[in-house]
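Right, chain A next:
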Amino acid sequence: MTKPIIQLSGVDKFYGDFQALSQIDLDIRTGEFFSLLGPSGCGKTTLLRSIAGFETPSAGSLHIDGKSMDGVPANKRPTNMVFQSYAIFPHMSVAENVAYGLKARRLPKAEIQERVSEAIFMVGLQGFDNRASHALSGGQRQRVALARALVLKPRVLLLDEPLSALDKKMREQMQSELRRLQRAVGITFVLVTHDQEEALTMSDRIAVIFDGKIAQVATPQMLYGMPSSRRVGNFIGMMNFLEAKILGTSGETVEVDVQSLGTLTLPLSQAPGGVEGCQSIGIRPEMLTILAEGQTAEREIEAVVSEVFYYGDMTYYDVTLPQKDAPVTVTMRNTAGRKVLAAGDTARVGWSPVSLLLLQ
Partner candidate 1 sequence: MLLISPTLVFTLLMLAVPLIMVLALSFWTQSYLTLDRSFSLENYKTAWTEPMYQYLMARSLKISIFVTALTVLLAYPVAYFISFHVTPKRKAMWIFLITIPFWTSYLMRIFLWKVILGYNGVVNGSLMGLGLIEQPLSFILYNQNAVVLTLAHSWVPFAILPIFVALERVDRSLIEVAEDLGDNWLRRFFRVTLPLSMPGVIAATIIVFIPTIGDYVTPRLVGGPNGLMISNMIELQFKKANNAPLGAALAISAMAIVTCVTLVFVWMNRKFMRGPK
Partner candidate 2 sequence: MMRGKGYFFKWYVALFLVFLYAPAILLPVFAFNDSSIVSFPLKGFTTKWFEVLQSTEALHVAVRNSLMIAVTTAIFSTIFGVLAARASTRFAFPARRSIMGFIMLPMVLPEIIIGVSLLVVIIQLGFELSLFTIILGHILICTPFCIAILSSAFMNLDRSLEEASIDLGQTRWNTFWMVLFPLVMPGIVASLLIAFTISLDEFIIAFFLSGTEPTLPVYIWGQLRFPQKLPSLMALGTLLLVLSISLLVLADYFRRRSLKKTGIENSGGFL
């Protein structure tokens, strides 16, 4: 395992009585693409700005590259930031913007010129050097902001919701481009986003933050497949929940009584947040199947279709299980020959104990 470039331990941040961050412990590894994911107002931006040096934590320590950042101002830290609004200097051309940080370091003119054109080339803006910055599109501004930060070869690049101002198509294009850029330069990227899809597709690891606390740090697959709590499972993708009651544990298994599904014995590994205090069973909609005529599954349960949402490639069914009021969502791929059911139809829903998660 590579050694951490950013180490936070016990970081608190208060604004008056409001606690924006509470007891943040986090290691970010050298060279990884790390995302801070959470709903708006959860403290993820405060955390990023604390790393950048624009906020001073009320308690705790922050080390970058092994050095304490206590009392180190933003302009002396080995980090650079891409701002949400991009913050392109409107009175400077593209090249002047990119050269800004190099000039602050008083590098020789020739070197500045060389590095600026290198950076402009790297983000694909060659030919735009002398373009006035207010004549740029959103995507181009984003590239200038990237080049301006990367040209300084920071140890860490901090990105504050960099894609939120772009339209959907541009956003998807920039997602893959950011990923490519990160691999090419090998710099640690720390991205703040509220878009779970964005975090899943781009990151090596993700920290999910709720109410100023870290809820889970994991790879995208682990986060989706093994959320540590009901809240995380619900925030990342869709998840159905059934009430569950723990009857007892023995060795490596736990016995639970699950609403609609009956009594089951599950391995402890299916309780990623620990067995203690678990009251629900979570299951992803795609782990349930509406069984076609003659099709069988490991386990089956009778249900009534209450709503149908047809998406073309997919159909989302809301089905009502016996002994449960709120409907459960099942997503089905519309493969050739599969019949789309209508509301009111009865259906056999297939499931498997392996895909159940025991959650708090």
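On how the list was made: all candidates are chains of the complex that A comes from, given by their letters.
Here is the rule we go by: contacts are C-beta pairs under 8 Å (C-beta built on N, C-alpha and C of every residue); 3 or more make two chains touch, one makes a residue touch a chain; residues count from 1.
Note that this is a predicted model, so its numbers are computed, not measured.
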Given the complex, what touches chain A, 1 or 2?
2
Counting only contacts in the complex, chain A reaches candidate 2 at residues 52-54, 73-76, 79-81, 83-85, 87, 89-91, 100-101, 104-105, 134, 148-149, 152
